[in-house]
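Here it is, the structure in full.
Complex shown without one protein chain; remaining protein chains in place.
Going by the order they are written in, the chains are A and B; count residues from 1 in each one.
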Amino acid sequence: MTALLLDAVSWVLLMAGCVLVLIGALGLVRMPDFYCRLHPAGITDTLGADLILLGLMVQAGFSLITIKLLLIGAFMFFTSPTSTHAIANAALVAGLKPERAKVPALPEDKGDNQ
Amino acid sequence: MLSGVFSFVSAGLLVHLDAVDVAFTEAAVGAGISTVLMLSTLALTARHESLNRRPRAIPLIVVFLTGLTLVYGTLDMPRFGDPNAPIHSHVSPKYVNDTAAEIGMPNIVTAVLASYRGFDTFGEVTVIFAAGIGVLLLLAGTIRNAINGNISAMEHHLVLRVVTKVLIGPILLFALYVQFHGDYGPGGGFQAGVIFATAFIIYALVFGLETARRALPGRVVRILLATGVLIYGGTGLISFVTDHNFLDYSVLGATAVAGQHLGILLVEFGVGMTVSAVMVSTFYAFAGQNPPISDEDW
Partner (left out) sequence: MFTATALALLAAMALALVRLYAGPSLYDRVLAANSFGTKTVLLIGVMGFLTGRPDFLDISLLYALLNFIGTIAVLKFFRYRTLGDNVEGEGKP
């Protein structure tokens, strides 16, 4: 009985993670602008990865494998948003402008975009 | 970038082929260090390729002939995965059957690498050492010091600095884990050395090369470089001077198996030390080529 329950829980977690990862990848392809693409890539990568790892953890039970999965999950939780932030920061400093938004004047130029 | 992705994919393929240690090393070296070093090399080259006007015929012919000879040599080899090949009927069963009795460690790959074929691994370590020396010899004269101190750090990237500071400790711990866990799972000296160097490389990337040089000075790295090979050769010499074969670990401990364990531990440690020192010194040499840029320009 508990094995069935554990299987069901890990099915739900794994499928939720997979759905998020697929939505993220689809968003990465379909979004019109670089800054729009940051959202699916960054957010869904982190949460989808953590959900999949949680599902694998439920499958593994209490063992060393779970500790390792927990470490990978914690690492992804910290570094995946940081990478996205660094990419966005580098793009902004290099001058890549958002195409469709009317943004306030960026520090290095006066006047609006569009 | 694509070469890094390619390394990831090829490591996945190796994992599928059940060669976990090789996948580990491929990941560490191909996807990690090669990307960083290739990028630092690209930063030094010009934007446009200068075309070679006259195509040379002789190198092409030499390469072609060498390739033909190699292909001809492979025609004699047994087919891939043939169960009757000599390597599968004599060599592999001996390793698989005897490792538990003679060496007593679960990871047969490490046992073969460090004990049965220890002399080959000694040659590998010496080659890595020679490569590091070569890089240092070629590039030592062109390393420029920073003009005004520590100006290529990323001071305004607060998120990156905090996260890196938090992560460097666990990365070093992971490197030590991989080093000493190589007897029981995938790992060993080569992979651990690369991971160890990675911690210092990311410190240098985020906090500036000068800060990293103060944390781990160049002469310390060079001392470590030589000490690793010395440890490896020294372990072999101990058995040499007690009237046994070179690199025969059985004499190092009370029983043969204990001696094997101690010997493998020592040589893997030497390998790890040399590999990490070579990676760090190569990165220092490549990244120190251009004068660092100021922070606002980054």
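Of note:
Heads up, the rule we're going with is that contacts are C-beta pairs under 8 Å (C-beta built on N, C-alpha and C of every residue); 3 or more make two chains touch, one makes a residue touch a chain.
As the structure is a prediction and not an experimental result, all values here were calculated from the model.
Of the candidate positions B:Phe129, B:Phe174 or B:Tyr284, contact with the unshown chain belongs to B:Phe174.
Set against the missing chain, the residues B:Val112, B:Leu136 or B:Leu205 yield one that touches it, B:Leu205.
Even with one chain removed from view, subunit A keeps its contact list with that chain: residues 7, 10-11, 14-15, 17-19, 21-22, 24-26, 28-29, 34, 37-38, 41, 45, 49, 52-53, 55-56, 59-60, 65, 68-69, 71-72, 75-76, 79-80, 82-84, 86-87, 90-91, 93-96, 108. Touching the omitted chain from subunit B are residues 1-2, 4-5, 8-9, 11-12, 15-16, 18, 20, 23-24, 27-28, 31-32, 35-36, 39-40, 42-43, 47, 154, 160, 171, 174, 178, 181, 185-187, 191, 195, 198, 201-202, 205-206, 290, 293, 297-298.
Definition applied: only the chains that are shown with their structure count from here on.
A separation of 31 Å divides the Cα centre of subunit A from that of subunit B.
By the touch criterion given at the top, residues 75, 78-79, 82, 85-86, 89, 93 of subunit A touch subunit B in their complex.
Within the complex, the subunit B residues that touch subunit A are 157, 159-160, 163, 166-167, 170, 298.
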